[in-house]
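Removed: one protein chain of the complex. Kept in place: all other protein chains.
Labels A and B are assigned to the chains in the order they are written; within every chain, residues are numbered from 1.
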Amino acid sequence: MLRFRSRVSLASLVIGAASAAILAGPAGGPRPASAGDETLKIAVCGPMTGGQKKQGDDVKNAVSLALDEWNAKGGVLGKKIEMISRDDEAKESQAVACARQIAAAGVVGIIGHFNSGCTIPASEIYKDAKLVMITPSATNPKVTDRKLWNVFRVCGRDDDQGGVAAKFVLEKLKPKKVAILHDKTQYGEGLAKQFRDALKAAGGVTITRFDGISQEETDYKAILGAVKKTEPDLWYYGGMYDKGAPITIQARDVGLMAPLVSGDGLKEEEFLSKAGSKCEPCFVTFGPDPNGIPTAKAFLESYKKKFGQEGPYSVYAYDAANILLEGIKAAGSTDGEKIAEAIRKRAHDGALGKLEFDDKGDLKTSIYVVWEVEKGAKGFKVCWSPK
Amino acid sequence: MSEDFQAFLSNLPQAIANGLVRGSIYALIALGYTMVYGILGMINFAHGEIYMIGSYAGIIAVAALSTLGLGGMGGPLSLAVVLVLSMAFAMLVSGSIGFTVERIAYRPIRGAPVLSPLISAIGMSIFLMHFVMVAQGKDYKQFPIPLHDKLVVTVIKIGTPSLGSWWPEGSVELTLLDLLTLAAAFGLMVGLYVFVNKTKLGTAMRAVAQDKTMAGLLGIDIDKVISVTFVTGAILAAAAGVLITIRLSQTFYTAGYIAGMMAFTSAVLGGIGNIPGAVLGGLVLGLAEDITSTYPGGSDWKVVVSFVVLLACLMFLPRGLLGERVGERA
Partner (left out) sequence: MSADRGIRDRALHAARLVLLVLLVSSPLVWLKLERAGDETRDRLAFNWERASGLLHALPWILLVLGAGAALGFFLSRFKGAIASAGDRVRQEARKLAATRPRRAALVALPFVLLVLFPFLPPHLSKESQLSVQNYTNVVVFITIYATLAVGLNITVGQAGLLVLGYAAFYEIGAYSYAIIAQPERGEHGLVLAIPLAIVASATLGLVVGLPSLRLRGDYLALVTLGFGETLRYVIRNLEDLTGGEMGLSIPDRAKPPTLMLSSYALDRQLSVLVGTSILLALCISTTARIQRSRVGRAWLAIREDELAANCMGIASRYYKLLAFVLSAIWAGLAGVAYAGQVGFVSPKSFEFDESILILSMVVLGGMGRIGGAILGAVLLYTLKWVLQDKFSEYTDYKNLVLGAIMILLMVFRPQGLLGSAQLAQELKGEEASAPPPAAAPALSQGAAP
């Protein structure tokens, strides 16, 4: 009995030691300044664990950069700004709990949530708490179609993005047969459906396959082989780069060499470095080139210096944070309704260009253009824009 | 006959080939579940994580060799040597982690009813998954593409003939990697068979599985036998991890979940505790998955189909395909 007990207690010590060793990593890092009454708080909420974690970090980093710049200029309304963050694990139940925590923490506004499914229930809690939220990435039309006064988004809508991709494809690539795949997420499937519907509406194109590949799946050869046999002239992928890279590699492995068209989820340096030149020819829809916009240059430079390569939603998050803070400044108050009104009235000069919101909280102008992967997967360049 | 179905039939031979490759990988992992179950009567839920750790270790070994300028791209070592070395390293890492997991989480509660070790195993699974996430980061780890490309070349291409108007012609392509995977998987399985049936340690293992108390009385070191079982299972899982990482070109810290689930299902399908059963179960499940996802819209339903196969099997053969009569268990 004693031996049993001793073994048991030692086992626990060992696990404790192992966890402590791992915990050591962040312990060395800087800790945020303690909260005082003289600070305003802004919350960032998105998935910080799980497959989309990097994107959650991209948003967090960009917001913290914007806050640093404002703080260097003396903050807003004479107060310093502080950031708090919550992990919603991309789950609705967690998103609701996070939203309540954020509301109780006394913030003045929220940048987030990242996924549409989390944004929708959370936005109602923020509405009741009279807080403004700006999502940098929730592209589902439902997010703003409910016409809540407190919801804005700085990214485009799925129906918009899928439509631009379809227009581009019909005009430039002129396919007869198209295969469509998606990653069975709210984002990916929504995008793929919008693309399919836009193609169907235009007519003259056969859609050979429309298939989902679930998030847990890692081996796509069976489905890709079947797609290849239908000999599509191009294939569309609705989804994020995390699955996008291996799917592209495996697609080329099974001999599916047709051009790949996709959405903003693949416009990511990591996609290029993982898939390499195997992804070519590849076209993605995304916002306009930030390098072409002078205001964006400074952001990209300082982001790279501090956090390394920016993600696809970093610029959006940076603009979202700036719009929120300018709204607070213009409203001269921390009252949510006043801030929302100020944001709606102003035209913002963002890193993405001139941004104006309509009544629903969507951007007035479509921002999507088509980017092409440069030879040798060196990077992306704009190759087509609608109109 | 619909066009979709015709296309499905012409893809079928390829789907069967892919299914066999996928199934042999499931079988390698399933062996670990079934061996531990045979000896301890517990589901080692953390086994999927051991497989995932094996895939990480394989990538680390390849990166180490190429960083040292020894092999991979341009180094003096050939591709085969690089593969063997990385697989050996993965087996070493996974094996030692399998050993440690048993010492820490299972040995202290050996003999408790099903639920305590199961919860401990689930805890260990969560712990290991997030340990790897914290230790190695949250992004996908990639197997070097140039090496991947050298292995994913078609070496066999057979056209399958048309069987009248209802069966269109098709073709089967197998890559070098597919053949390597099949060879490695079946080589390891034969090795395991010889180990369990022809060596002294294997005999001791079977003795412990039959009657622990009696085996102890006969002077068999039960602790040692159990450790060996865990390490053996982990080694097979590590091999599967390396093979599948090359096949998919990448790995991720959650990779153990779905693979573990499928492998565990294979083990149950074949009759848990039964070594040939695990292999058979893996192959059946691999085939079911690949054939389903070849059908248009089928990839959405393949998990459903896998479980329906399992359910149908268990309805008629409650002990699995090759399950033997075993004692009643609560």
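Quick note on the criterion: contacts are C-beta pairs under 8 Å (C-beta built on N, C-alpha and C of every residue); 3 or more make two chains touch, one makes a residue touch a chain.
None of the values given here were measured: they were computed from a predicted structure.
The chain omitted from view is touched by exactly one of B:Ala7, B:Val93, B:Ala255 or B:Ile291, namely B:Val93.
When the full complex is taken into account, the listed residue touching the unshown chain is B:Ile53, out of B:Ala7, B:Ile53 or B:Ala259.
Taking the complete complex into account, A:Ala103 is the one of A:Val59, A:Ala103 or A:Val164 that touches the chain left out.
For the options B:Gly32, B:Gly71 or B:Pro117, the residue in contact with the chain missing from this view is B:Pro117.
Hidden from this view is one chain, which touches chain B at 35, 37-41, 43, 53, 56-57, 59-60, 63-64, 66-67, 72-73, 93, 96-97, 99-100, 103-105, 108-120, 122-137, 141-142, 144-146, 193, 196-197, 205-206, 209-210, 212-213, 257, 261, 264-265, 268, 272-277, 300-301, 303-304, 307-308, 310-311, 314-315, 318-320, 322, 324, 326-330.
Summarising the interface, chain A meets the missing chain with residues 2, 4, 6-29, 31-32, 48-49, 84-87, 90-94, 96-98, 100-101, 103-104, 106, 116-117, 120-121, 124, 128-130, 140, 142, 184-186, 189-190, 214, 273, 276.
Operating definition for what follows: only the chains that are shown with their structure count from here on.
Here the spacing of chain A and chain B, counted between their Cα centres, is 34 Å. Touching chain B in their complex are the following residues of chain A: 4, 7-8, 11, 14-15, 18, 22, 25, 49-51, 53-54, 184, 209-214, 216-219, 221-223, 225-226, 229-230, 242, 245-246, 249-250, 253, 270, 274, 276, 278.
Against chain A, in their complex, chain B makes its touches with residues 7-8, 10-11, 14-15, 18-19, 22, 103-105, 107-108, 127, 131, 133-135, 138-140, 142, 145, 148, 152, 175, 244, 247-250, 252, 254-255, 257-259, 289-290, 293-300, 303.
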